[in-house]
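Missing here: one protein chain of the complex. Every other protein chain is in place.
Here the chain labels run A and B in written order, and each chain numbers its own residues starting at 1.
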Amino acid sequence: MTKRYEELEAVVDLNLHVERGETYGFLGPNGAGKTTTIMMLLGLERPTEGKIWLFGQELSSDPLTIKQKIGVVLEHQYLYDEMTAMDYLRFFARLYEVENPDHRIQELLDRVQLLSRRDDLVGAYSRGMRQKLSIVRALLHDPQLLILDEPVSALDPYGIKEVRDLIIEEQSRGRTFFISSHILSEIEKTCNRVGIIHKGVLLAEDEMESLKAKVQEERELTVEVETMEPGIEEAVSQLPFVKEIELLAQKLLIKTDTQQDYRSQISRAIAGAGGTILSMQAKELSLEDAFVTITEKNLSLLTEEVSK
Amino acid sequence: MKARVRWHVTKLISQRGFGSGLKGPVLPFVLAFALLISALMIAGNVGQLGQEGLLAIARPMTYPFFVAVGILSFYLALAGALAIVRDRDRGTLETLFYGPVDSVSYIFGRFFEHLLIFAVLLALTAVFFLISSLITHFAITVQFWQAFFLSFFIAAGVIAFGIFISSITKRTIGAVVLFLVLMLIFVGIQLTQVSLSGTDLTNPSAGLALGVKVVTFLGKIVSWVSPFSYLSRGLDAVDLASVGRYLLSLLEATIYAAVLLGASIYFFRRRGVRR
Partner (left out) sequence: MKRTCGFILLLVLLASSLTLAAPPKRVKQPVWSLSLYDGRSYTSTMAPRAIGEVYMLANTTNVIGIMETEVYWWDITQEYMADWEKLQKTLPGKLQVRRGGKVYKTFERVRYSFEYSQGMYQEGKLLTGKAADEASGRYQKRVEKYWNDYMEFSKKQAAYEQALEEFYKDPKGKQAPEQPVQPQGPNFYVTDAADGFIVKLPVGSYQVRLVDKKGKAVPGTEKTLHVWAPLRHGVGYVARPESKWTIQRESTDPGENLYAQGKETIYLSAFSQSQFNEYKYVKLSKLEQPGSGKGSQYVYKWRAMGSVPQDYTMEVLFNGKLQRVTKLEPFSVEQIPGSALGYNIVKVKTEEDAAFFAYRVPVEKQGTYTLRLRDGQGKLVPGSIRTLQSIPKVNPWPLYVLALLPLVWGIWALSRRKVQRDDF
């Protein structure tokens, strides 16, 4: 997809592929084109070039039927303040032709701890409550695909955990998620694959670990030994893949390349030098680190197949 | 499938708006105002009969009825003008379009919402006039029922006009201003036409001659664009007891509403649903 607004190119040659049952994290700095992409996926903006396929069907061929399979929670919660939560959800349940709507509504409200507030006016809800209500609305019709933009931004830690648990539970039911969020720790916990967009261009799209691995230039291992025998440091530093080694009392901080997992070789080297390993921990690159690296350096990590 | 979903959504949107409209505080006051004006007109006739002992009056209920319909239509036109922009302003329009809602079902949903509200108001107005007829012994004539039936079609045109205004404006205040400005322009052009007809055109200046031509041309446009021209033509049709004119009024009002709704859908799509 490409989306142009007069002289501004908001999205350029974007190719996304989300598998059924996958939880896809869509990341990017502010103004990267995330919301524009989501608007196009929902049919609320028309791509300047390109086509959108959802559930094996082109979106423009039958948007009404396709949208019945999608649940949406976007960053800003625009709700009917003059309605009670129950009436609000009933309206949307009817819109999506949900069977046994009251039962479904109550079940979902219970899951997000809003059941006791169902007869309150939506206008009286806090921001966090409104966000939860939006999530309930999105789940009402048992959609195959959920598009979430900042689903937890207004929630407290308890609320975040509730929503995370809900997402994980829904994942186990085979639901597909497309999540855009700035809370990268949550993305790390919930998403299988991640796409990173910057200035309208998709820079990276891969499994979480693969993506980190691609970005990670070196791996750091912290090895704790029982006693620091004299030959241990030399034995480890002689290993060809070791880039750097630092001694801290009973600990060795070892930096290696990221070609493979070298823990067994390091273990053998230490054991060969007479050392006894008490613990060995690898420091993983966080998604945040990967994200910052990719976007700051405008690093394109797409393979040829993906970029086609 | 598409048609079924669209019809389902149209019904739902119209029902929601209809329900919230009837529960709102503004409608009853508008209705009371309209009926009060009609009551004053009817009471005037009662008073005249009491004073003079004899009254000759055609359709004693029909003119007050048309006045009531005019007031209600004006309010509904304004309500229609605010319908879409308020949803867009609040952001609830966007939320609605996440679901199986498209511009056709949305526009028609809002249109039928207001038309249903008008139907309720019309029914209550008819009840008022029926009871008034019993109180005053002024007859409800065939023309009253003709006016009653016709007013539904005319209201459809008036509501469609309001919705069209709503579809081309961005903000609530813009819709209100545009609606009022257009009403003033329509009235202004008609008044200018009437006043220019008494001007000396023996040797008109180029400016005046051009002015007269322009105003005449604009007047013709206004007679087709202004929703209240259709109300006026409808009243004439009932007055003249002309079947041809009556049917023509029905047809004109229907076509007018259809054209405006089509245009509303077009402009709504172009503007989009986002704030």
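Following the convention adopted for this analysis, a residue touches a chain if its C-beta (ideal position, glycine included) is under 8 Å from a C-beta of that chain, and two chains touch if they have at least 3 such contacts.
As the structure is a prediction and not an experimental result, all values here were calculated from the model.
The chain that is not drawn here is touched, among residues B:58, B:180 or B:210, by B:58. Think of the hidden chain as still there; on chain B it touches residues 23-25, 27-29, 31-32, 35-36, 38-39, 42-43, 46-47, 49-50, 52-60, 124, 128, 131-132, 135-139, 141, 143, 194-195, 197-203, 232-233, 236, 239-242.
Just so we're on the same page, only the chains that are shown with their structure count from here on.
Rounded to whole angstrom, the centroid-to-centroid distance between chain A and chain B, based on C-alpha atoms, equals 52 Å. Here chain A touches chain B in the complex through residues 39, 42-45, 62-65, 67-68, 70, 72, 74, 76, 78-80, 82, 91-92, 94-97, going by the rule given at the top. Interface residues of chain B, counted against chain A in their complex, comprise 1-2, 5-6, 8-9, 12, 16, 20, 90-92, 94-95, 97-102, 272-274.
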